[in-house]
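My questions will all concern the structure given below.
For this depiction, one protein chain was excluded, whereas all remaining protein chains were kept in their positions.
Moving on, here comes chain A:
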Amino acid sequence: MITELGHFALLLAFGVALVQMIVPMIGAAKGWPGWMAVAEPAAMVQFVLIAASFGALTWAFVTSDFSLAVVVSNSHSLKPLIYKISGTWGNHEGSMLLWVLIVALFGAMAAWFGGQLPATLRARVLAVQASIGVAFLAFILLTSNPFSRMEVPPFDGQDLNPLLQDPGLAFHPPFLYLGYVGLSMAFSFAVAALIEGRVDAAWGRWVRPWTLAAWIFLTIGIGLGSWWAYYELGWGGFWFWDPVENASFMPWLLAGALLHSAIVVEKREALKSWTILLAILAFGFSLIGTFIVRSGLLTSVHAFANDPERGIFILGIMAFFMGGALVLFTIRAGAMEAKGVFSLASRESALVVNNLLLAVACFVVFVGTMWPLLAELFFDRKLSVGPPFFDKAFTPFMVLLGLALPIGSAMPWKRANMRRAIYPLRYAFLVAVAIGGLVWSMQTGRSLIGPVGMFLGAWILMGVVIDLAQRTGRGPNRLRRLFRLPGADWGKAVAHAGLGITFIGVAGIYAWTVDDIRVAQINVPFEVFDYDMTLRSVTKSNGPNYVATTAVIDVSQGGAFLATLSPEKRFYPVAQMPTTEAAIHQTAKRDLYVVIGDEQEGGGWAVRTYIKAMTTWIWIGTGLMALGGIFSLFDRRFRVAVGTRKTPVKGVPAE
């Protein structure tokens, strides 16, 4: 019954979305306030209906209702409750439902917080947002209905993929979707502004919080996924340049560019048409990502989607939205004339450089991801593009970005005196070079990654500190002024510091990871680099829905006891799949990462030990980037603007 209600609510939501797409758009064109006003209640009703539908599906998972096909193939009665809930989005149908839920959520939030928007713009934004909802609701209802019933319900389910039964992964998809779909809001604003034919500073200010929110969620989502891969996959990789990963990385890069260029629109009314184009493309890459994951085109063997019908449907959606938006863009781009004048050396130019590097880096990832497909289609060459390519082709852009960042963020708006802007950074640069040189001379091997990464990290971090110090001005009370800096300034500082720290972590893990593979006998000590390790025991035990093999390994260093590590491997009998749970001992300098392998024929167990340099820095850096975004999101000016707009409106009745 609840299931049927959920299905019905989804159908109703489709109807409401249709109304929300058409009526306010006509209202805005004709200037009919009543028609435009339909948008807000429609957006909220649409959200409530989809939420109800999603709730119904979650309920089916929680109660293990095996009359639903999705529940059967993705759940099991013995599974812990949290993974029953996360199983709701651990499959194609449910995750698409989460997708439209978030589209509707953003629409409802725009209706809720959009009080200060001009009526026509708000109506158009909500109508465009609804059109995205319509497309994906149709996709769900026509090709991937989560509510289809089994004719003969089985006794139990086939279990969720064991790899997904992990806290890191339970919350990875919702964050990622909030990010992907959050970019739909920037897209809706861009298309609405194109229809309106008006892009000004106010538009930049409105679109920025949405982009920022999407970017924060993407950062957290990608970070969670990466962290999960690191500890769960058993060899400590954190990034694979897989098409599916690139699919989330490309929108992240473009969203990063967009939230910088929107500042230029807001403060200086320049870069307008480029910002609009970025907003369209950023969501376009979200759609491409969805297409890559669901079509199975690039990834021939794939868990989600081997259904060409679905792929073609999404391709159609993508063609419609991108084609439509880009045509609109070419027609209207001329109307968006830049106003701000700035010189070659200025913050504006620096942000142009930022955008260039991020956008071209995204383009490189895009070409690398699509190349195997293109090469096969056009040149009849079946080839692979893997991590070695991306490492070489992508990294230079990040190096340039890191080099330019402290200089760019020290530049004032409009017209900078280059020498005066760079002057305070001179010692920072020298110290950073010295750090890089020191690392170069201390490391074994001749890899450049380590020294360059340390140099860039130190350079960015010191640049951040100097920038903050300068913002407090001169004279007494500088500390107090430091803490009173606007949220945006703190956001910038924290997010940039996060990037620098991430650079350090990534360079460290690439440059100085070492590993050791050996057969360990019980209670026979062995030496791995400068650690003394002893395999104490290996025991088997039963988890809720798996069988675990757990090893106990004592680690000491220089005679002093360091830690007892318990790497584990699990076997999930229902899904017939093994997983690894690495044991990790973390310090700021390195992670000691231990994995237990198979029992050997001649006795003993395979033990793999990795010493991963600076890995913790990656997670801290990613977290700081997200935190910086949050600081920036809570900047006063996004709220002050609300207040100043409302005052005159209140004044009207009094006259």
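What we mean here is this: a contact is a pair of C-beta atoms (placed from the backbone, for glycine too) under 8 Å apart; a residue touches a chain by one contact, two chains touch by 3 or more; residues count from 1.
Heads up, the rule we're going with is that contacts and distances are computed from a predicted model.
Chemist: Please identify the absent chain by the protein name in its UniProt record; candidates are "Sterol-binding protein", "ABC transporter permease", "Cytochrome c-type biogenesis protein" or "Serine/threonine-protein kinase RsbT".
Modeler: "Cytochrome c-type biogenesis protein"
Chemist: Quick one: which of A:G55, A:P118 or A:G237 touches the chain that's been left out?
Modeler: Touching the chain that is not displayed is residue A:G237.
Chemist: Please identify which residue in A:A56, A:V191, A:A229 or A:L461 touches the non-displayed chain.
Modeler: Missing-chain contact among the listed residues: A:A229.
Chemist: Looking at the whole complex, which of A:G256, A:G368 or A:G487 touches the chain that is not displayed?
Modeler: Checking the options A:G256, A:G368 or A:G487, the one contacting the hidden chain is A:G368.
Chemist: Just to verify: which one of A:R149, A:K339 or A:R536 makes contact with the chain not shown?
Modeler: In the full complex, the listed residue that touches the missing chain is A:K339.
Chemist: Using the touch definition from the top, which of A:R149, A:R381, A:K589 or A:R636 touches the missing chain?
Modeler: Residue touching the chain left out of view: A:R381.
Chemist: Hey, which chain A residues sit against the chain that's not shown?
Modeler: For chain A, the residues touching the absent chain are 89-90, 95, 161, 163-164, 169, 172-173, 176-177, 225-226, 228-229, 232-235, 237, 240-245, 247-248, 270, 289, 293, 299, 301-304, 338-344, 348-349, 352-353, 355-356, 359-361, 363-364, 367-368, 371, 375, 378-379, 381-389, 393-394, 396-397, 517-519, 569, 578-580, 595, 597-598, 600, 606, 608.
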